[in-house]
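Every protein chain of the complex appears in place save one, which is left out.
Take a look at chain A:
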Amino acid sequence: MRQVSEQEVLRVDGARKSFRTPESGVVTPLDGITLSIRNNEFLTLLGPSGCGKTTLLKTIAGFEELDEGEIFLEGRAMSAVPAHRRPFNTVFQNYALFPHMTVAGNVGYGLQVAGVKRAEETARVTDVLRLVGLSGLERRKPAQLSGGQQQRVALARALINRPRVLLLDESLSALDRKLRQSMQIELKNLQNTVGITFIFVTHDQEEALTMSDRIAVMDKGRILQLGTPAEIYDTPKNRFVAGFIGTSNIFSGTLAKDGGTSRVDIEGGPAIAVTADGFASGDKVDVMLRPEHFALASGRTGAGGSLDAVIENIVFVGTDLHLHGRLANGLPVVALERHARGAGALSLAPGQTVTLHYQATAPHLMKSQAA
């Protein structure tokens, strides 16, 4: 099995880049990014389009230059090294397979240009095609392959050079959902087998959560939060991260500490009981409650609180019911209930008022971004 070590492979240090748009505005896709990438980890750069994640990947690959800052591979500065001499390989968003070459030609390309002997090339192409499950398709042209097969060719082509770091640029986004999910699992398995550092760019939070060792959430050229998927999901640093990852209810309010208990007074609405270490009474805060933190049944253990809401919509998604409602002050709220058949089935209808219970540990406090 793969070991993620603490040892640093790649370091992005104070990366800054901006350019002018045709409308004479200035865009800053990289606004001072510092990032340390560990050996053998699967790091995801996650953010909305235009957040700078693809630019960061391209500067690592060497297709774009930094205005400021430096990229170090095991301590060696990379800015003077052209793309074709960097020991990184990329799986492009559109796969960028050479249409005039066969699968074997595409996969063997990196070895051919490096002057590897024919026999060794053939052997390694066979090996890597077996690894990605494409044995027997050596003589096909890219146009003869399905989307998933094309992606695996792109992956095989990038892996065969045994790069120190593999860069994946939204590489799964072109696939349909089913195929994407199976490729996600295959990618993880592959990483366990070959032991390479992966840097994966995506705007799909679900993909990021399922595949990553660590996620860097980016917005406007900055890294907002870097952490494990669980850290990012459970304890987002601010409203943006909380809103980008998963579904969340975020309420703005003022923290009030009263002896041993704390609560957040939501403007024009109810108060939410919280545990508030590290915050002072009177702080402007955002409170996050995930939909799954709510329960209709009140009988759960421990202290907590509840919110009354009027149900507006019930969305059935198979395993769960998503309840979309509104609090008394008009704020929207989403709760999630497990779907059950028969006796346990919920009899809910829009217009009904329900009480949403949560445990005291569930609400997560974040510093208000406005403050």
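Here is the rule we go by: a contact is a pair of C-beta atoms (placed from the backbone, for glycine too) under 8 Å apart; a residue touches a chain by one contact, two chains touch by 3 or more; residues count from 1.
Here is the rule we use: contacts and distances are computed from a predicted model.
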### Query
Which protein name, taken from UniProt, belongs to the chain you can't see among "FeS cluster assembly protein SufB", "Cobalt transport protein", "NADH-quinone oxidoreductase subunit J" or "ABC transporter permease"?
"ABC transporter permease"
### Summary
Per the whole complex, from A:Ala61, A:Leu155 or A:Leu187 the residue touching the absent chain is A:Ala61
#### Entry: Which residue of A:Pro99, A:Gly318 or A:Gly351 touches the chain not shown here
A:Pro99
### Query
Among A:Gly47, A:Gly110 or A:Gly325, which residue is in touch with the absent chain?
A:Gly110
## Note on the structure
In the whole complex, of A:Lys17, A:Arg124, A:Arg157 or A:Arg180, the residue touching the missing chain would be A:Arg157
### Message
Suppose we count only contacts with the excluded chain; which residues of chain A make the list?
### Response
22, 61-63, 82-85, 88-90, 92-94, 96-100, 109-110, 113-114, 140-146, 157-158, 161
